[in-house]
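Yeah, one chain of the complex is gone here, protein chain that is, but the others are all in their spots.
Chains: A and B, in written order; residue numbering restarts at 1 for each.
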Amino acid sequence: MAKGKMTPEFKVLRDMEKCVSCQVCHRLCSNDAHLYDPDTGVVTSEDSRCVGCHFCESLCPTGALVIRRNPSEIKLNALWSGRALEDISRQSTTGGVLLTGMGNDRPFPVYFDHLLLNASQVTNPSIDPLREPMELRTYLGGKPDRLEVKEGQKPEEVLKSFLASQIPLETPILFTAMSYGSISLNAVKSLAMAAKEAGTLWNTGEGGLHPDLYPYGPHLVVQVASGRFGVHKEYLEAGAAIEIKIGQGAKPGIGGHLPGEKVTEEISRTRMIPAGTDALSPAPHHDIYSIEDLKQLIYALKEAVRYRKPVGVKIAAVHNVAPIASGIVRAGADFVVIDGLRGGTGAAPRVIRDHVGIPIELAISVVDQRLREEGQRNRASLIAAGGFRNSADVIKAVALGADAVYVGTSALVALGCHVCQKCYTGKCNWGIATQDPYLTKRLNPEIGARRLVNLLRAWSLEIKEMLGGMGINALESLRGNREQLRAVGLAETDMKILGVKPAGEAW
Amino acid sequence: MRYVIVGNGPAGTAAVEGIREADPKGRITVISDEGVMNYSKPLLSYLLARKLKKNQLTHRPENFYARNGVELLLKKKAVGLETEKKRVVLSDGSSILYDRLLIATGGAPIPLKIPGKKTQGVFTFTRLEEAEELIRYLKDHSVREAVVVGGGLIGLKATEGLLGREISVTLVELADRVLSATFDRRASGIIEEALKKEGCRVFLKNTVGKIVGNRSGGVKEVVLQNQRKIPCQVVIEAVGVLPNVGWLKGTEVRCDRGILVNQFLQTSAEGVFAAGDCCQAPGFFGGPPGVFPIWPSAVRQGKVAGLNMTGGKKEYEGALVMNSVELCGIPTISVGLTDPREGNGYEIVESVNEKKGVYKKLVLRDDRIVGALFVGDIGRAGVYTGLIKDAVKTGDLKGHLLKESFGLIHLPKDYRKHYVIGEGIEV
Partner (left out) sequence: MKKIFIHEEYCMNCRLCEVHCIVQNSKTRNIIKAYKGEYPKPVPRVLVEEQGYLSFALQCRHCEDAPCLEACITGAMRRDPESGAVLADEERCVGCWMCIMVCPFGVISRNVEGKRVISKCNLCQGEEIPVCVKNCPNEAIVFEEEK
């Protein structure tokens, strides 16, 4: 039986008038998609190896390269798309689970694209962020139910009530958990440096903390995941906050797997596992089988850092996210992270990434509403994660109830990522999702940090503009303020769950 | 402070620059026994070969002397030195007083002492005057054949120049190979082959016994030691050069083959320095001082001497034998000890490509490179010069040393960062 040859996903178009055979593409492609023939002096391309990362295209000095989706088309079919056929073909050949990287790419509704913001007209004047102070600062940590103050005291002694530790963020955007191991050391360095410069935080993910990064401690959230990689006393002391990872939006319900080949000497030391062994993160924490177990771990960690740092929990957005989040707050978490359907990953089975979980917009709305109804919204900060592409997404998330937002994919795109979704191969040409020394040098942390800081700065300025447009001068005033949002093109039930009125309806 | 420099070659001009770096005001006088303001002797062969014109032989711009406040005395030869009176006596009877003196009189050719030497048409090839005379003679007498006595650097450059004028040349060398002081047998062989291809006849282990003139006084033929007769109209004497120090006999300036100087380039006479081809200076690797008649050494010695004449105490790092010469279109570079005697713990690493005419050789001792010889491919030769000077231990690099891709990247990172000259590849 003639097993169908798999059509290459991409086609490399090379304009021979412009190609000067400088061989830059040939030298750099980690997938060997470009080949140089020294006899003829001509560079050709092997389309089947191209993953569509566009690294060659970006570097070609004459712009001779264009990467196109392979125009070889199957007969139009609304159900049997090219991808559906290819997946079946591939699985028939390999018998294996199809892996992928990054976030869900299927056309499920993006609720952010159905939400619109308000602006001031006449009754509530706008504020110009360039002329008046605009407060984007956010404090992560549980807030007490009430504050008692003593009058006439020195400022440090005014507050009578106990205030749990708070972490100030200069902007409500943080860098999400991307571990050293899934991405390169240069990539995590860029994130740490940028977090420090921008006054925000980066989450170490389950990779432990590399010695070079300890100086950035005050700008890190250290994660305690199910594999407990790299978790030791100094690790917990180093960060500004601790996050217990129960689940991840890209692969809810299953664990993680870093193949042994990617566990280099350095990663072995950072994660505290033997080099060359697979780093398996089990699906549940094997010491957390109930909400009481979680409470125990939360308080154990709080004790370990003597209550000086906030301890939070990260879960994936699933059907029962609201009651789960409620339980977590009751268990004493200082912040709760909800990772939605569009969250990214270094490697996950494609079918789980694409079909498990719920969108972050709905998740945040229901969690926020539920916590408010129960009167415990103040006890934990709410951080939303999963597919924030621009400042509008961020501000809408805040309006739906988030205190802050974790960005992942956007940060990597700032570092050069073109979302080719081949992170699991470890051959990332941009030097991001790889440990190969040939490739990791391509990411200069100075440039990386610069770009990330620029991104945060740009988004913060835009948020200020939008806030000003609404006549608001502090982000706090927008938090959970669904009155500033209106929905377009959404069904009745969606709007009810989001708690957002349809556009056109006034107060 | 009055500075006097005898000699206007590279050592002299470098000394001017050295003095001016530290003393912009002192009075400088340069004495030259030639009539031209400034020219580079190595370029004479280009003049002979018609590749350069007379006005293209300078190595410093025209305004060099004026700009540096130098009094240049041309056509004045220094014939005597009175160190107690601190003055130099010139050929025209006048004398010049000095506070500091630099002797940079260079070298003079070793004369051939054979019958017929005084015949018309016999030339040396070390001064511009001589080169010009030779060129005139070649033209005036429609010279078709020439004999060059001496297969060293000067002899070979003269040969090239003559071949370039379509004159048939016979080269006679006393040793068993050309360039015996610089090359090993294989390298000399490559050059000898190339010369033969250009139509030059080469006689080794031989020399000219007698020059025979014709009736009108010009050269008719030469007779070799083995009695063989070679018809020719011009003979070039190029058997060697000795430091020009005869005029210092009887003075306080002590000489061996050349003027003996210490690591500051001071001679035995107070206030008197020497630099360039005329001096005998410490070698880079120690050992007895030697005469190193090479341009870069002359320049460095002149510079250091100049600085020290102003009161400085700069140590000269010592001279290293090195030569770069392109013959018959084949570039060659030799540095250090290129032809060691068998045994004595020397190790040879070589790479030969006969088809391409490439021969590369490194001589190692104690794991360090002490000599390098490149024929046909001189790419990045200076890297090896650096390794020789820094006495870098080659260790496991030996296999890589002569590879095409060999470079600084193969050396330890610390070495790359702290280079002897001062500039590393700083990060």
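Keep this in mind: a contact is a pair of C-beta atoms (placed from the backbone, for glycine too) under 8 Å apart; a residue touches a chain by one contact, two chains touch by 3 or more.
None of these values were measured; they are calculated from a predicted model.
Across A:Ile74, A:Ile447 or A:Ala474, the residue that sits in touch with the chain not pictured is A:Ile447. Among B:His59, B:His141 or B:Lys210, the one in contact with the hidden chain is B:His59. Within the full complex, the residue among B:Leu171, B:Ile236, B:Met322 or B:Leu364 touching the omitted chain is B:Met322. Counting the whole complex, the residues of chain A in touch with the unshown chain are 17-18, 20-24, 27-28, 58-59, 61-62, 431, 436-438, 441-444, 446-447. Where chain B meets the chain that is not shown, the touching residues are 10, 14, 40, 42-43, 46, 51-52, 56, 58-61, 295-296, 299-300, 303, 322-326, 331, 333, 335, 378-383, 385-386, 389, 405, 407-410, 419-423, 425-427.
Please note the rule applied: only the chains that are shown with their structure count from here on.
Averaging C-alpha coordinates per chain places the centre of chain A 70 Å away from that of chain B.
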